[in-house]
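Missing here: one protein chain of the complex. Every other protein chain is in place.
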Amino acid sequence: MENVIECRNLTHYYGKRLIYEDLSFNVPRGRILGLLGKNGTGKTTTINILSGFLQPRSGECYILGEKIGQMNPLTRRRIGLLIEGHVQYQFMTIEQIERFYSAFYPEWKREAYYELMSRLKVAPHQKINRMSCGQRSQVALGLILAQDPEVLVLDDFSLGLDPGYRRLFVDYLREYAKAENKTVFLTSHIIQDMERLVDDCIIMDYGRILIQMPVEELLGKFRRYTGSVGDGFNPHFDATIYNPAVLRSTLEAYSMEDEQSVRAKLTAAGVQDIVAERVSLEDAFIGLTGKY
Amino acid sequence: MIQAIFYKERIKTFWYSLLALLTSVGFAGYCMLRVWRVCELKGVEHLWIVMMQKDVIFVDMLQFVPLFIGLALAVVQFEPEMQRKSFKLTLHLPIRATKALCAMLLYGVAVLLVVFLPAIALMWGYLHTVLAPELWQHILLTTVPWYLAGIATYLLTAWVSLEPTWSRRIVDAIMSLMLIRLFFLTTTPEAYNGFLPHLTVLTAAFSLLSMLSLTRFRDGRQD
Partner (left out) sequence: MLAIWQLPWCYNFLFAGKSVSTPFTLYSSVVGEFAMLERGEDKKMLYYDRAGNNYTEAEFDSILPMFYYRQLVTDSRFPQTICGREVTPRMIQTNNFNFRLSPSELNKPRTGLYQMLESMSGRVDLELPDDVFRLTDSGIEFVDIATNSVNVAKSESFTKMMSSKGFKFPAYRIAGNPTDRKEYDEGYVMLDAERKLYHVKMTKSRPYCRAIELPADMTPEYLYITEFPARTMLAFIIDTQGSFWVVNRPSYDVVRTGLPAINPNKESVLIMGNMFDWTVAVADRLTERYYALSAEDYSLLDTLSFQTPSRSAKGLKFLSSRDKFVKPRFE
């Protein structure tokens, strides 16, 4: 399958602080990829590199086969960008902003924009800086839909949105992306939203990628194990068991290994009454990255 | 696409431009009113003689008006772009970033010309009826560096506004202050005549500084 986004060996520092080293990933056409990570693991850094607002210390990124930084400006027509917080030109009204952007995109889909706007309870002459965050998110989304790009890069689309708007945004986007075979790269700090939306996920820890796989595969394999342990139990397992922790003589641990081998390891360590459960993406994320 | 950029700049600056035009023409008009009052009260002879003997030019109060108009225009035009980094939106447009920025600066300079030229025309319109060419040229040539300073201040403020990091912004602002001082070294009328070509070239060169900020913005420089 053709890779629409390709990043190879990205390394970046802020000053002397390493953000990550040798980060590589691809996003194939038609897939929705979510980048998950705690604050400070480099989500926004990656988005900034992808949208051309940050020159990485080393490594390279390609979108639609063109190297970012040397991209033909016209290629940006095929890339939709949602800036963190749904930022759009605050000083424009709904009508002005549509008129402004339409000049840049020959394939501009005016109806798509106004269809979404008609659901907002805002006057056409209302300026964007007078709108709620939810309304602004719809304007930003509407503009992306009208631009109709092949690739969408969305930075923390759930920031500042109440649950209704978040759900609206997610459903609209998923339906659109799937129907039009769009490629999406996004981040969010609310992982519940991602579960409904993304096909693949990359989970990042400080300085590295923990896992990169389809969400379905992750949720299919990932289990939470609980069991009782005696006093003074000191959890020591190999790397296939994530974040084992004991709370009031109950052990909690996570793994993607097949259930039988994990049970064997736990039993061998003295854990009793072992229960294995499937978990949500959010729990899997916490299981992988830890609570702290 | 360039026209769309102009459209965006117009939305940001329309009301300010009107205000700036009123201010510019208003101040120039007030100066002309004072000249007219001198003629009415003391006679036009007095006007000529104080100009020739005391080097009075009657428009001293205009000195910093273009500077403040240029400064405020740059703020009105570029601060909305820097709010929550919405300049990223401009840079993501399918147009070369330098071209987009050039269009923005060009728009601003055009606004300043539209704001300044009517004021100069107004002064000429009145002065050339009561003063010999030597004298009205003396007044208008004295104001030229002030108007140039307006454009220079605009371009330098754009440079400072677009700079992504605060530490560098402060350095740039201090350098801008020094550069602007160049336009106000003396109050001697017409002292700048021979230096005007240099100043014009220098002012034009100031537009390149914004490109420097643009590059730094795109490289993702942060505090």
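The first chain written gets the first letter, and so on, giving A and B; residue counts start at 1 in each chain.
FYI, a contact is a pair of C-beta atoms (placed from the backbone, for glycine too) under 8 Å apart; a residue touches a chain by one contact, two chains touch by 3 or more.
Everything numeric in this text was worked out from a predicted model, so none of it was measured.
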> Which displayed chains does the hidden chain touch?
Replying inline: B
> Which listed residue (B:Leu22, B:Met61, B:Leu117 or B:Ala132) would be found touching the missing chain in the intact complex?
Replying inline: B:Ala132
>> I need the residue numbers on subunit B that touch the omitted chain, in ascending order.
In response: 44-45, 48-49, 51-53, 129-132, 134-135, 138, 175, 178-179, 182, 185-186, 188-195, 198
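By our rule, only the chains that are shown with their structure count from here on.
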> What residues of subunit A sit close enough to touch subunit B in their complex?
Replying inline: 14, 48-49, 51-55, 73-77, 79, 81, 83, 85, 87-92, 96, 99-101, 103-105
> Mind pulling up the subunit B residues that touch subunit A in the complex?
Replying inline: 1, 3-4, 7-8, 11-12, 80, 83-86, 88-89, 91-97, 217-220, 222
